[in-house]
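The other protein chains are all here in position, but one chain of the complex has been omitted.
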């Protein structure tokens, strides 16, 4: 456990040292902080509308102006960040859980199960997320759960597909062979030997999925199957104002910008994470691990 | 050959599973088409009467088997609401959506691959950072937003350089090919830019990996410049993977396409599906979902076959799933 | 006039890896470049041909037959490669284009540089394949369908198809088992001599070196340690580092050749991506 924390600290530290890593860390930190703050405080009461002051320009009172119901755009964006954060976290968790489940099935020692799951993943992966969301939304109505389940499912499949080669290598490695011959259980081998090996791939893939989830939220909310009315979210802010872009372009600018910045940050986070956890590109990690093996002639890969 | 057969078998099984799943899911939903037809001023007896006329009062299993039986004859049934055959309806809508996706993909390829190559070959820290920024920001813009921005820029009547239609599809459909095509330009750009950015990223990473590989060095040692080697050998070697990615992208693009169709008032599959689900036109939704699923499964199948055809190392092996990693 | 390298320095990410190397190869001469892993010898070979990625800083001078390589335009370098020089790579499995049939691969330098008809090219390719001891039907096969030794013969055929004046062989035998190693070295030497070309032979294996070269340069951590006749040096290394290399190389050779053999059999059973194989090696 201590080792894991130390590892995480090393990774975060080296991410912070690079310009490409600092930006996402700052944005994500800000995102989390704003989400928490919005639970207790927003500049204007979130649910207050004012029909006499719709589509206001930015002012001291309304920092980013108001929307079509006279609600404060800034407050809604602030509060929206917590919904999006929740969606991102839940989606990533669902995707990770499903992904691991599929990976476990695909590298399983029961060849029938492994073969079947490879085939199933290949088939399911071609079903678009939005179709799943659309069908789910009918019994469930517009809800966060629809986004989380639909996206989590789709991204989980993607994850499984991406992580499979690494998992397969790990599963065929000597130490797994020996662990199995020593009578280790399948679950033990999986979490002890295989998961650590696919963790880097997983982390990167999941951070990409997190970005896609934010985009999917805005799209699905626009289609009416995403975040329900009255729940603040960036997609909600975007979808309810976007029709007025020709009249009030400034009001529509902000939600789009927030979504873009957040997704950029999540993607950069993935890239920075990949660099930080790759011993080839991150010397600190090598030092931390006590390994001094240099790549042959410095340009292995 | 065995591989193809296996994939085909899987295809059929998956279709069957999807048909049952879709049917079951749709039938337990609240609300039905009879109520929608009757509207808000009709007594309950009228709804019951309509249900009977539409055959909605029969047991579920009977309805499903009935539908399957028709399906075997290639008949997806007729929409309860519009009265038109579902296959015809899907065909009309698909004649907008698939060209849109294809055009979008074309835009994506035209943007993504050259930029991806350029990013791989870029010299200097700054140039590479710039390319990276382009790819990441491009892929992070919500489709809704970029579509709107494009309308603001190029939408006829509203845009700064208003030359392109920003809504609707000509009534004559593809009978008026130029109008039809131009009405798809902005929507295709909207989806294409985002997908293109993703493709650019992917091209860059695939080529980046290959650029440091012996294959590129080998080609260079035979007399190619680095640019030539990356473009001729790198792209060719990345192609099997790229085809997979493009195939998956194709399926995933439908999300953006649905949003974009709504935004641009294009009567395609996306808008149609949303409307039909809303109206509980189950026969139509079922047919549409089924056809879409079949289509995407087919794409998956084709991608797998293309992947194998493009990589001689896979073509030779049997039961290739073990190696396709 | 051959090759003349003066004060060659190579740096990656601000870290200098090769520190001012001087080296020259006369016409028709076969020179060895020997050093341990990470000594920078492959970098030197790549710098000579302009193969290093653009973000690698190369300074100094490399004269190929009177022309400066360092700082030359990409196109100029490309024009030299495959015509004036030919290169044989360490691992043909990871360098031969996997989607190109062998014949097309060998033909590539001809196609890029010379104005020949298709039949003329095919004729030359077939002759070359015969020269390196490959059966004629190999031309239509893909690299993954060949054994490791056969692949290296393809690599040699590609390097020599245009009869270039300079052959750079970068550890051409490391990935092979010891019997094949000897065959390949002998083949290479005989073909180079026959064409009257010069050769830079890079290796870490002194036993191979005696067969392949007359003179050799010892490299350690990016600097030249010793230069001299191969046989003399092997018998009586002057420098302590050379002596260590000689001892290390001898033990290493045994191990590597065995591993190489293992890997060959692996590939025969299940052709797979070489990247995967490399990682596999990394795990072990």
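Of note:
Letters are used for the chains, namely A, B and C, taken in the order the chains are written, and counting of residues starts over at 1 for each.
The rule is short, and it goes like this: a residue touches a chain if its C-beta (ideal position, glycine included) is under 8 Å from a C-beta of that chain, and two chains touch if they have at least 3 such contacts.
Everything that follows uses one rule, which is that contacts and distances are computed from a predicted model.
Of "Glutathione-binding protein", "ABC transmembrane type-1 domain-containing protein", "Nitrate reductase" or "NADH-quinone oxidoreductase subunit M", only "Glutathione-binding protein" is the UniProt protein name of the chain excluded from the display. With respect to the full assembly, the chain omitted from this view is in touch with A, B, C. Between the chain not shown and the residues B:117, B:289 or B:303, the one that touches is B:117.
The residue touching the chain not shown here, chosen from B:63, B:87 or B:182, is B:182. The chain not shown here is touched by just one of B:18, B:151 or B:195, and that residue is B:151. Within the complete assembly, residues 6-7, 9, 47, 50, 52, 54, 56-61, 63-77, 79-80, 83-84, 112-116, 162-165, 195-197 of chain C touch the chain that is not shown. Seen from chain B, the chain kept out of the figure touches residues 30-33, 35-47, 49-50, 81-84, 89, 92, 117-118, 121, 123, 148, 151, 155-158, 162-168, 171, 178-179, 182, 185, 225-227, 262-265, 267, 271-272, 275, 277-281. Of the residues in chain A, those that touch the hidden partner chain are 47-52, 54-55, 68-71, 138, 141-142, 224, 228-230, 236, 240, 242-247.
The working rule: only the chains that are shown with their structure count from here on.
Taking B-C and A-B together, the chain pair joined by more C-beta contacts is A-B.
Chain A and chain C have Cα centroids lying 46 Å from one another.
Taking the mean of the C-alpha atoms as each chain's centre, chain B and chain C sit 47 Å apart. If you average the CA atoms of chain A and of chain B, the two centres end up 22 Å from each other.
Counting partner chains per residue, chain B shows two or more touched chains at residues 209, 212-213, 325. Of all residues in chain C, those touching 2 or more other chains are 53, 275-276, listed in ascending order. Taken together, the chain B residues at the contact with chain A in this complex read 6, 10-11, 14, 18, 22, 25-26, 28-30, 129, 132, 136-137, 139-145, 148-149, 151-152, 158, 209, 212-213, 247-248, 251-252, 254-256, 258-259, 262-263, 273-274, 277, 289, 292-293, 296-297, 299-300, 304, 321, 325. Within the complex, the chain B residues that touch chain C are 121, 123, 209, 211-215, 217-228, 233, 236-237, 310-313, 316-317, 322-323, 325. On the side of chain A, the complex with chain B involves touching residues 20, 115, 118-119, 122-123, 125-131, 134-135, 137-139, 154, 158, 164-165, 168, 211, 215-216, 218-220, 222-224, 235, 238-239, 242, 245-246, 249, 252, 255-256, 259-264, 267-268, 271, 299, 301.
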